[in-house]
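Other chains of the complex are left out, but the ones given are in their true place.
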C-alpha cells in the first residue's frame, strides 16, 4: 500500500475493505419502498448476501430508514416535493408515507438489524445529511463504505457524492441496488463512474473480498 | 420591529415568539435521565406547562432523545467518554445506557409527543449535531427556539451555542431546565448570558407570551 506522510493510501478494494476501514450501509430497505419497485425480490436476496458476508467478516453495518415528518412539521420545500411525488395539487391531499412507527417505515423482515448494528433515520436523500452517520463512522476509524439498497438513482447516488465530499471511499454494489427507473439509474451510474471517486462493483466481488477478512 | 434590507429583525421575545417564527425543543426528557436528577419532578411539571402552552399557541414542538450506540459501533472517543462517565476502566465494563428501544431511552409518560410533533434521536450533546433538526426548522421558516429539559450544563448549553452559530435565537427557560450539578449549571448560565445570543427567561414569562399567540 502506498504511504505518504505516514498515512496509508489504499488504492484497490483489496487494500480498503477491512473490518477496521470499511462499513456497510444498507440503504432504505423498508417495507414501503421494497414493494414499490419491480425487482424488489432479487435485490433483497443480493442485499442479504452482502449483509451476511459483512457480518461474517466483522464489518460494521448501518441500516438507513427514510422518515416522513408529520404534515404539521413539513416546511415549504418538503410540501412542494411531497405534492410532486404524490402527484397531488394541495397539501390537504398529501399522505406522509414513512411516518415513524408506520408499517411502511419498518425495515423488511428479511433484513432485520442485529442489536450490534445501527439504524439511521433520515428525512433527506443522502444518508450523511442530518444524521449521525459521519460521526459514528469517523469515531470508529472508518474510511470507506460498501453501499447497497434502494433506490440507486434517488438516494444512493447523493449518498456516494456526499460521502466522497466528506472523504469516504464509496463502494457501490450495483446488483445489490434497486431502482425505480432503469434509465435514471444508468445515468447515475455513468455520472458516478465519470466522477471517479466511487467504485462500482458487484455482489460476487465484494462477498469474495469480505470472505478473506476477519476482525 | 426593525427592518433592514426588507428583512425583519426581531429585538424582543414579544417580536420573536410567534408560531411562524419559533419552535419548542424538549431536550432529553427520557426515563433514564429524569430519574437521575434530584429535582426531576418539578422540572417535569414546568416542562409540561411549556409544552401545553406551545400546543395551545400552535408552536411546533420537537422532543430530543439521547441514544447510545451498541458497543460494537462505539468508536475510540465514545469509548473514552463512556468509561469516564461510568467510572470504569475497561470497555468490557461499559453498559450503554440509552440503547434504542430500551426502557431508559423512552420519553417519560408525562410528556408523550403527539403524532404531530417531532422526535429527534441524537448521539451528541448538541441537538443540532448529526440530526435533522436544523433542516426541519429552516424549511418551516423557524428562526428561534424555546428550549427546556435536562441537563442544562451538559446538553442544553451546547445546543444554545450551536443554535446561535447556525443563526437561531435560543430562548432558554431556566426553571424548566434540570441539571445534574447546580454549580456547573450556573457556570453555563453565566457563560451563555455573557455571550449574549441566548435569552434566559422563565416559565411564567414564556407561557404568558405563548398565550397571546395563535396560528
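Chains: A and B, in written order; residue numbering restarts at 1 for each.
By definition in this document, a contact is a pair of C-beta atoms (placed from the backbone, for glycine too) under 8 Å apart; a residue touches a chain by one contact, two chains touch by 3 or more.
All of these numbers come straight from a predicted model, not from anything done at the bench.
Undergrad: Copy number for the full complex, please, knowing 2 are shown in place.
TA: Counting every copy in the complex, the total comes to 4.
We adopt the following convention: only the chains that are shown with their structure count from here on.
Undergrad: Can you give the whole-Å distance between the Cα centres of subunit A and subunit B?
TA: Distance between chain centres: 30 Å.
Undergrad: Spell out the part of subunit A that touches subunit B in their complex, as residue ranges.
TA: Checking each residue of subunit A against subunit B gives 60, 62, 69-78, 99-100, 115-119, 121-124, 129-136, 138-141.
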